[in-house]
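In this view, the complex is presented without one of its protein chains, the others remaining in place.
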Amino acid sequence: MIIVMEPDAGDAEIAAVEARIRAAGLDVHISRGTERTLIGAIGDERKLDPEMFDPLPGVERSMHILKPYKLVAREWHRASTIVNVDGAAIGGNAVQVIAGPCSVETQPQMNAAADGVAAAGARLMRGGAFKPRTSPYAFQGKGVEGLTMLRNAAARHGLPIVTELMDVRMLDAFLEQRVDVIQIGTRNMQNFDLLKEVGRVDVPVILKRGMSATISEWLMAAEYIAAGGNHKIILCERGIRTFETAYRNVLDVTAVAVLKRETHLPVIVDPSHAGGKAWMVPALSCAGVAAGADALLIEVHPCPPEAWCDADQALTPAEFGALMDKLDALSCAMGRTLERRRSEATIEAI
Amino acid sequence: MIIVMEPDAGDAEIAAVEARIRAAGLDVHISRGTERTLIGAIGDERKLDPEMFDPLPGVERSMHILKPYKLVAREWHRASTIVNVDGAAIGGNAVQVIAGPCSVETQPQMNAAADGVAAAGARLMRGGAFKPRTSPYAFQGKGVEGLTMLRNAAARHGLPIVTELMDVRMLDAFLEQRVDVIQIGTRNMQNFDLLKEVGRVDVPVILKRGMSATISEWLMAAEYIAAGGNHKIILCERGIRTFETAYRNVLDVTAVAVLKRETHLPVIVDPSHAGGKAWMVPALSCAGVAAGADALLIEVHPCPPEAWCDADQALTPAEFGALMDKLDALSCAMGRTLERRRSEATIEAI
Amino acid sequence: MIIVMEPDAGDAEIAAVEARIRAAGLDVHISRGTERTLIGAIGDERKLDPEMFDPLPGVERSMHILKPYKLVAREWHRASTIVNVDGAAIGGNAVQVIAGPCSVETQPQMNAAADGVAAAGARLMRGGAFKPRTSPYAFQGKGVEGLTMLRNAAARHGLPIVTELMDVRMLDAFLEQRVDVIQIGTRNMQNFDLLKEVGRVDVPVILKRGMSATISEWLMAAEYIAAGGNHKIILCERGIRTFETAYRNVLDVTAVAVLKRETHLPVIVDPSHAGGKAWMVPALSCAGVAAGADALLIEVHPCPPEAWCDADQALTPAEFGALMDKLDALSCAMGRTLERRRSEATIEAI
Partner (left out) sequence: MIIVMEPDAGDAEIAAVEARIRAAGLDVHISRGTERTLIGAIGDERKLDPEMFDPLPGVERSMHILKPYKLVAREWHRASTIVNVDGAAIGGNAVQVIAGPCSVETQPQMNAAADGVAAAGARLMRGGAFKPRTSPYAFQGKGVEGLTMLRNAAARHGLPIVTELMDVRMLDAFLEQRVDVIQIGTRNMQNFDLLKEVGRVDVPVILKRGMSATISEWLMAAEYIAAGGNHKIILCERGIRTFETAYRNVLDVTAVAVLKRETHLPVIVDPSHAGGKAWMVPALSCAGVAAGADALLIEVHPCPPEAWCDADQALTPAEFGALMDKLDALSCAMGRTLERRRSEATIEAI
């Protein structure tokens, strides 16, 4: 940490800063420039915080030199983490696709969705049983019953399931249903009590980026989970909030490239929530993979106009199948492989 | 709701939209323009949603005409709501001040804080026992023990207490400690399960604006609480996230003016978190009251450089006293009155 | 245009709105709902503006139904515009690359840059002679002399040149030097006098998106150029300003997909300014092409650490060559072709 003193800071003020650094067990290095004196703290600066120095007399400002995250930083863990979900590896050379409807509605709807998802070759299935809705009057999800429907539908094709946890009190139900991947939604990225709880279980977690969370805040949210002991963390970029109103969010592909450098964790992209319109999904999916995403989280519904939630962003199974073919070619051009489930027909033929 | 059809939409596509509106129990009104056909839904459009129409063939887009909130809207409840907290009215002509440290540290610290807050004339006291911290390694608050310290310190001067609830599982502890006002923090503005729970109790709630929440999302979060039966809701503007990095947040005074028109609920301002620096607090406090805020939420610490949290934004009791005097004059110029607790000395003298 | 009346608007107020619509030569259609009366204007609503109605008594708000741009809208010009720059077609099936240094420094530097750009196969060359710099003390560009250096260097390989115009008074010099493509920078996207001037010449224009310009404002800026008679307009996404500070801008790939639908004009991407770091350029270039960009604008410098401007974002010729190979494979996977200049050696061999 560097503490920049005001131009007219005196020796007593410098000494007070020095004392506070030493009290935290770090060493001190002073550099007197022509316009400012700088005080450097030598040692593990994560023990220090700007607010320990900024209120002191004579201090102009103080800055961390190191990033605040450690467990999730690539600096300290060079090899990429691969999260294995029932045989599907996320974070390695393969590109994975997780697909399914926004919300669980009925068993037949889920079965049809699972059929479409499996036929197109996706290796994992998603579906929301608990829905974070802006309006208290909107459909709030089928709850625990929805978890069972999702589990049943996915089981018909041996697909692991991904679903969102909103409330700490529901974690036991998720464990009972053997949810394969717990999703933490954008509105809960800094719900720290929830992060602490999923940090205590041995289930992979998809941590969606908060709507206006910085890379640093996002990685610190992941650090909460890792600090609890759960290192199976997958970061999901889902579009950020900006001034633009022509589309719901701005898919931040730069974040994908930056995260692959900053952290060893897998990074995936949700093109469906990013744009908010089905017709944008192919372009955003391709952009995500081209930027380096390890997987995609795509909404697919057997009949989008009848969907109970986010109807305008779901692909039909046919559209999804065509996109999978495109992603296949693209992954190959990027030097990766789209992992694609072989259809039952193919499996039987072998 | 208005549904705008694409230029080449045919009769069958228009009929499909019409059918969907009628199925929801509303009437239909069609207007054929030179470039577009518009379909209007007549009736309670809150039963409809753009995503019911946008995925239909031939639909360009659809728009709500009415605001999505109802219980909290001034349109349906013209008189301003006044939330009475143990005799301190928030939302009427009086301007209130809630003050205290960012976090509860020790009983002596809290007592000193309470003394300073009371001496300057604030009518309510704040203090955080559960702290939402970006880093898992930072001080997370004193927890239930902190609630007791806050209660004890405030009781010495008869001040009602305001403190943040982060986790639904802690609500019972808040009720046991008879917390006078439950604060929902910026990161939990859309923690819908938490909103539902505080909607079920009879305790005033301060609902802070999410870091990048729109006015509409914020009012819909308030609607969650109101829909549960708790109408004692106070909205708190605390600065929004923008591109600017010279200060922590941008205090959005326009939101104050707009909310006073859109909702009947009281609106207050937190100048301490907005700017993030103690020296900004007086200017931002004055701007907040000048824009129409019903109360201020100000951080005061007996010795800011020693504070365990947000040290750089707390005022000393002396600075706070001087600010109260300024707010007194300002409130008066705005045609309001700063409600100011008479000091014990004054009370005794009467 | 739809005018939404306030709940208690009376007949006189409705009549006043009606009169104003008819005065502009449009027809009127009134729809009385249960909560609001809506007044629709039938005809060319581009003659109307919300500010004609919003200040009238009884009006709640008014909304355009149509987009404000016309000449640049795909709705009125279905076929994609292909801008031909000296044989290089931008906007068709081919993907083009424009490359070169941020700023023109010396003739040897420009020659080396041109050699590298040509060797890697780019079809067009860029270089800045007039530089918009945040600081008045920073290098402001070589001016007219720089245009000559750029022209000379590019001529050695027959590359058309792209360079930025900042000041209307310099347009003649650009025409004299036969600049092949005039670039309007992000800070001048709404310099309307400059837009009007480049609208009067017959030279292709690259219009960069303003740092926080909406899609609509950007297309209206293009409409200024088109309205002047110059239809050779190329839109360039170069990253937008958001709350994120970990990188310079956020490359908005959603804008690429949306623009390809909204306008018939070519859309290109500048991955160098978007991220601000050379190591991000390959990922962002790929993401841009995957999202549908028609060309890329890439900074290449013979020796980046010696560059006088934006040194940290330029690729070396070798890095650029490797990226061209990657883009070749990617374009192919996307069903397009990277247009690649054959090297002199190859040409001679034929």
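What to note about this one:
Letters are used for the chains, namely A, B and C, taken in the order the chains are written, and counting of residues starts over at 1 for each.
Please note the rule applied: a contact is a pair of C-beta atoms (placed from the backbone, for glycine too) under 8 Å apart; a residue touches a chain by one contact, two chains touch by 3 or more.
Values in this document were obtained by computation on a predicted structure and should not be read as measured data.
Looking at A:Arg20, A:Arg151, A:Arg241 or A:Lys326, the residue that reaches the missing chain in the full complex is A:Arg241.
Within the full complex, the residue among C:Glu45, C:Glu105, C:Asp180 or C:Glu223 touching the omitted chain is C:Glu223.
From the options C:Ile21, C:Ile39, C:Ile98 or C:Met166, the residue with contact to the chain not on display is C:Met166. Taking the complete complex into account, B:Val256 is the one of B:Val256, B:Leu297 or B:Ala311 that touches the chain left out.
Chain C residues in contact with the hidden partner, per the touch definition given at the top, are 46, 49-52, 54-56, 68, 132-138, 140, 166-169, 187-188, 190-193, 195-196, 211-212, 217, 220, 223-224, 227, 241, 277-278, 304-305, 307, 309-312, 314. On the side of chain A, touch with the chain left out of the figure occurs at residues 2, 4, 7, 29, 31, 33-36, 38, 40, 42-45, 63, 65-66, 75, 212, 241-243, 245.
Seen across the whole complex, the unshown chain contacts chain B at 212, 214-216, 239-240, 242-247, 249-258, 261, 274-275, 279-280, 283-284, 286-292, 326, 329-330, 332-334.
Assume only the chains that are shown with their structure count from here on.
Chains compared, chain A against chain C: the Cα-based superposition rotates one onto the other by 180 degrees, nearest 5.
Relative to chain B, the most remote chain by averaged C-alpha coordinates is C. Rounded to whole angstrom, the centroid-to-centroid distance between chain B and chain C, based on C-alpha atoms, equals 40 Å.
Here the CA centre of chain A is 31 Å from the CA centre of chain C. The multi-chain contact residues of chain C, meaning those touching 2 or more other chains, are 212, 242-243, 245.
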